[in-house]
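A short worksheet on the structure shown next.
A single protein chain has been removed from this complex, and every other one stays in its place.
Presenting chain A:
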Amino acid sequence: MPTDVPTAPHVPLPASILSQGPNLIVSIHAALDDEQLERLQRDLLERVGRDRCRGILIDVAALDVLDSFAARTLADLAYMAQLRGARTVVVGIAPDVAMTLVRLGVRIPLTQTALDLEEGLEWLGT
């Protein structure tokens, strides 16, 4: 039975998910709308089990806007992944985006973050 059944007949996500050792490296290439963010969340959770991965690194450097919904979706994902035994680190939040998140009032502990890919991988312990 094929395991790689596409979850939805939508346009492909503008994001790539690479499996590297025990980690998943996710890089987002373009702005994602709410539906796509939720799809990414679902896909990743599924991959955690399928690839038996221990860590997820999400690179959001290409996102020029992280609003309350995106922040919440990422935070939820980190928590859900943790419940499945994987740690999540978000890297590449641009300075303007960071400033906006604070002004917006997103005070929830977003998730573990790191400056960039390198720092993120280090935190995941590769």
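The criterion applied here is as follows: a contact is a pair of C-beta atoms (placed from the backbone, for glycine too) under 8 Å apart; a residue touches a chain by one contact, two chains touch by 3 or more; residues count from 1.
To be clear about the criterion, contacts and distances are computed from a predicted model.
Engineer: Which choice in "Cytochrome c assembly protein", "Sigma-70 family RNA polymerase sigma factor", "Nitrous oxidase accessory protein" or "Cell division protein FtsX" gives the name that UniProt lists for the one chain left out?
Structural biologist: Matching "Cytochrome c assembly protein", "Sigma-70 family RNA polymerase sigma factor", "Nitrous oxidase accessory protein" or "Cell division protein FtsX" to the record, the invisible chain is "Sigma-70 family RNA polymerase sigma factor".
Engineer: Just to verify: which one of A:Ile28, A:Leu45, A:Leu77 or A:Val97 makes contact with the chain not shown?
Structural biologist: Of the candidates A:Ile28, A:Leu45, A:Leu77 or A:Val97, A:Val97 is in touch with the missing chain.
Engineer: Identify the residues of chain A touching the omitted chain, counting contacts across the whole complex.
Structural biologist: 31-36, 64-69, 71-72, 94-97, 99-100, 103-106, 108
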